[in-house]
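Only one protein chain is missing; all other protein chains are in place.
A and B label the chains in the order they appear, each numbered from 1.
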Amino acid sequence: MSFPSGRLRGGRFEPRVEARRRAGIRFMWLCRFAVAFGVASLLVLLVSILTVGIPALSPDFLANDPSRFPERAGIRSAILSSAGMLALVAAMSFPLGVGAALYLEEYAPRNRLTRLLQTNIANLAGVPSIVYGLLGLAVLVRFLALERSLLTGAATLSLLVLPLVIIAAREAIRAVPGSLRAAAYALGATRWQAIRHHVLPAAMPRILSGTILSLSRAGGETAPLLVIGAFTFTAFDPVSATDPFTALPVQIFNWTTEPQGEFRALAAGAIVVLLGALLLMNAAAVLIRNRYER
Amino acid sequence: MPSDAVLETIGLGVRYGETRVIEDISLRIPERRVVAFIGPSGCGKSTLLRCFNRLNDLVPEARLTGQVLFRGRDLYGPAVDPADVRRSIGMVFQRPNPFPKSIFENIAFGLRINGFKDDIRDRVEVSLRAASLWDEVSHRLDADALGLSNGQQQRLCIARALAVEPEVLLMDEPASALDPIATGRIEDLIGSLRGDYTIVIVTNNMRQAARISDDTAFLYMGELVEYKETQRLFTNPEDRRTEDYITGRMG
Partner (left out) sequence: MSRPDGRLRPHGRLRAGRSRWGERLIGALLFGCGAVSILTTVGIVVVLLTQSLGFFTEVSPLEFLAGTRWSPDPAPRSFGILPLLNGTLLVAGGAALVALPAGLATAIYLSEYASRQTKRIVKPALEILAGIPTVVYGYFAVVFVTPILRAVFPGAGVFSAASAAVVVGIMILPMVSSLSGDALSAVPRSLREAAYGLGATRLEVSTRVVVPAGLPGIAASFILAISRAVAETMVVALAAGATPRMTLDVFESVQTMTAYVVQASLGDAPSGTIGYRALFAVGLVLFFITLALNLVSQRMAARFRESHT
């Protein structure tokens, strides 16, 4: 083995270490600027909303229905509508989502149908929310003639968040150790018994927390509700699932389109309530997951 | 041992958070010698090696005490840029880590960042020859480096390090991921580099240390136990722990 050491020495290098160091510092500041941009955007957004929105909050604001007169307008019907709708969304998407997740994780054979189901769910999660609105409009409102009701809104939002619930529930179920199933089978349990008594209880905290996060997504949705015809002006409480409906985000949209500053202040007030509710839901999701998992 | 040290540590200690990894190590690495660091795993030999090119800087919780001198200059002094240090003190890692680029680009990378002014093609060839890889890859310099065998990848990493003309070559168990034949080629290669470079090699393989090194340092639990000419260390260990280790009663 010959080693031409002479030629691996004496090459001309101009490492320009100082210039590269300075370029590195400039780049670091560029990156810091980008980080600051994101964080500052959040702060500015929150401050610009809170400073206008918090003064708009009052007992009357929460207790009154929308009105043409800003000083009398409130979000009572919007809050009740949103709450009722989310309850229905939970009632529909939770069993369906957990069922589908159980099927995929515990029952599904490894075949093309299963793979199709999986890609389908992944792709549904990426469908624009407004397209779900079109689906709800054509099938629920028009074809099934459910009209523009709380139920239509809830069903549309349920389909919208179903992929998210399924994905969260699958992850929760997958996190249950296989040894738990083996132990149940070894005691003679059937597959469903093992699931019902062991897998589901163990996975439940994460499933619940994932479902709550999906609900908070549904609670902030506006576009599909506008498409299926949420009422931007409802002055009565929804009592049954077939009543006309509005929603807090819809009310925010409506007030934001008004040019007068008074209505915009109301919009900010409604945003504070909405963000507060979503924050509570997210906190609940985190708490549930932390509390029941060691 | 010759006294003109290229690298020298004085009371060197490293902590990762609360854990002391090495403590109070003072040693001198003479020019153009092959020095092996041996010791049971976790004894701190890799950490010590990484002090010589400031690679521990990348671990946020690492804290260094004492001094490391490179040709008498404090490596960790305020005016020293680690990037500058690392060009003069090259490193080869435990697992071959070529960039996911072509063979040519793997070597050209170091040349480009360090502002190499001569012909890059020429230098790539010379480096590959020096790492005795040229004959195997000369016809496919544009092929993906990840397509090479493990042993070839490791020689490519050596070629990559040699290309930027380091004075010192640090090798962190360079053959531990390789099969015996590839290991033999790496050892031959180290033999061919002997006398041109100062080489510090960490190894878990005592016979390898005995085969390729001039001097050997035995580390145990973060402490430098014994450091002398390889032959004397293996035939005539002074410390009980060294003897236990080299006779296989420990580690």
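The rule is short, and it goes like this: a contact is a pair of C-beta atoms (placed from the backbone, for glycine too) under 8 Å apart; a residue touches a chain by one contact, two chains touch by 3 or more.
Here the structure is a predicted model, which is why all the values come from computation and not from measurement.
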Which of A:Ala56, A:Leu104, A:Ala202 or A:Ile288 contacts the chain that the document leaves out: A:Leu104
Residue among A:Ala56, A:Ala78 or A:Ile166 touching the omitted chain: A:Ile166
Subunit B residues touching the omitted chain (full complex): 53, 55, 58, 60, 82-87, 90-91, 93, 95, 97-101, 109-110, 113-114, 157, 160-161, 164
Touch list for subunit A against the chain that is not drawn: 15, 20-21, 23-24, 27-28, 30-35, 37-39, 41-42, 44-45, 48-49, 52, 95-100, 102-104, 106-108, 116-117, 120-124, 126-135, 137-139, 142, 159, 162-163, 166, 185-186, 188-192, 216, 219-223, 226-229, 232, 249, 252-253, 256-257, 264, 267-268, 271, 274-275, 278, 282
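Simple rule for what comes next: only the chains that are shown with their structure count from here on.
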Inter-centroid spacing, subunit B versus subunit A (mean Cα positions, whole Å): 51
Complex interface listing, subunit A residues touching subunit B: 1, 3-5, 7-9, 11-18, 20-21
Residues of subunit B touching subunit A in the complex: 81, 83-84, 87, 113-118, 123, 126-127, 129-130, 132, 162-165, 188-189, 192-193, 196
